[in-house]
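Omission of a single protein chain aside, the complex is shown with its protein chains in their original locations.
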Amino acid sequence: MGQEFVLLVSASIFCIGAAGFMIRKNPLIMFMSVELMLNSVNFLLIAYSSFLNSLDGQIFALFIMTVAAAEVVVGLAIILTIFRTRHDMDVDHIDVLKG
Amino acid sequence: MEIATVFNFTHDAVIFVVGMTAILASLGVILCSSPIYCALYLIGHMICLALLFLLYNAEFLAVVQIIVYAGAVMILFLFIIALLGGKKEVQENTFHRAMAFAFVFTLLGELYLSATVGTTQPIRGEIPPELFGTAKAIGLELFSKHVVAFELASGLLLVAAVGVICLAKFSFAPLRRRVR
Partner (left out) sequence: MFASSWLILLFPLLGFIGLSWYGNRISRKLVGFVGCGTVGASFFMTLVTLSNLFFLPPEERVGQVQTLYQWISAGSFKLNLAILVDPLSVFMFLIVTGVGFVIHVYSVGYMHDDPEYSRFFAYLNLFIFSMLVLVAAADFFFLIVGWALVGLASYLLIGFWREKTSAVLAARKAFVMNVIGDVGMVIAALVIFETFGTLNFVDVFASAPGQFRPNDDTMLLITMLLLVGAFAKSAQLPLHTWLPDAMEGPTPVSALIHAATMVTAGVYLVARCHVLYELAPYTMYFIAGVGIITAIFAGSMALVQYDIKRVIAYSTMSQLGYMFLAMGIGVYSLGMFHLMTHAFFKALLFMAAGSVIHSLDGEQDLRKMGGLQKVMPLTHATFLIGALALAGFPLTSGYFSKEAIILSSYHAEMGNIVFWAIAVLTAGMTAFYIFRVYLFTFFGKLRSPEVHPHESPMIMIVPLLVLAVLALLGGVLGPWVDSFLAPVFGHVAHPHDNALETIALVAGLGGIATAGLLYMVSKQRLDFFKEALAPLYDLLFHKYYVDEIYDYLIVRPTKAIGAFLEQKAEREGVDFTVDQVGLQIKEVSHVISLWQSGKVRSYALNMVVGVVTILLFVVFM
């Protein structure tokens, strides 16, 4: 399978993640969609590091994983803080900053 | 038939199947009504991706994916889902949903189109092929060429940990009790 397959798969997963982020109301599922997007990019990087015979892609993917982990931790803590006292998991109800 | 072509064919077939499974799993993530099922689909998706990493000569990262991503991050997700919101949610068809789908499909289409644009300048590395993707090779690269980023990433993790403790502590700490 050549590079086109990798590109298509990665693009598909990315778009699916983006769509998921926009159409779900539950903040946890939105977060999972963000993870999907990050994963797709990871895949792309690693596949290309294989094609181009350079380890830079893999190291970049490693860093992405690190940052994603940190981000998930902090993000979930925030979601916990916001939604613990409410009883509806609906991100549309958090619009205090509207103009 | 030669062994090489059989091997290549199998290699390609496996990659194709695993790729499709990953896409289907991600569709499952976004389309399920219950958050638990979505999390499980995501774990499945990550395992598929780990398999793909393995097929592309990145053993170390495949294992890191399983251990860190699927193992720690997703378990954290499951804990939070258990703690907070496990309700099934009803999908209503709003204008917003329609717009979202429209634009996302456009994005997909453009990305497919850009796939035909071509690659950028190739980067050629000097790793002997049998060491490619192993922990040793990654360690050599990481601690020589990318050591600054490594240090910064560790700082980031520290900040994240401290931040989480502060966030979690704020809503809970009953400061008055210690006065007695």
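For clarity, chains are labelled A and B in written order, and residue numbers in each chain start from 1.
Note that contacts are C-beta pairs under 8 Å (C-beta built on N, C-alpha and C of every residue); 3 or more make two chains touch, one makes a residue touch a chain.
Only a predicted model underlies this, so the values are computations on that prediction, with no experimental measurement involved.
**Student:** Can you list the shown chains that the absent chain is in touch with?
**Tutor:** A, B
**Student:** Using the touch definition up top, pick the residue from B:99, B:131, B:152 or B:168 that touches the left-out chain.
**Tutor:** B:99
**Student:** Out of B:107, B:135 or B:149, which is the one that touches the chain we can't see?
**Tutor:** Answering carefully, the residue with contact to the hidden chain is B:107.
**Student:** Against the chain that's been left off, what residues of chain A make contact? List them.
**Tutor:** Touching the chain left out of view, chain A contributes residues 18, 21-23, 25, 30, 91-92, 94-99.
**Student:** Provide the residue numbers of chain B that touch the chain removed from this figure.
**Tutor:** 96, 99-100, 103-104, 106-107, 110-111, 113-114, 117
Definition applied: only the chains that are shown with their structure count from here on.
**Student:** Round to the nearest whole Å and give the separation of the Cα centres of chain A and chain B.
**Tutor:** 7
**Student:** Show me the residue ranges of chain A that touch chain B in the complex, using the header's touch definition.
**Tutor:** 1, 3-5, 7-9, 11-20, 22-26, 28-29, 31-33, 35-36, 39, 42-43, 46-47, 49-50, 52-56, 58-59, 61-63, 65-74, 76-81, 83-84, 89
**Student:** Across the complex, what residues on chain B touch chain A?
**Tutor:** Interface residues on the chain B side: 12, 15-16, 19, 22-23, 26-27, 29-30, 35, 38-39, 42, 45-46, 49, 52-53, 56-58, 60-61, 64-65, 68-69, 72-73, 76-77, 80-81, 83-85, 87, 89, 91, 96-97, 100-101, 104-105, 107-108, 111-112, 115, 119, 122-125, 127, 129, 132-133, 137-138, 141-142, 145-146, 149, 153, 156-157, 159-161, 163-164, 167-168, 170-171.
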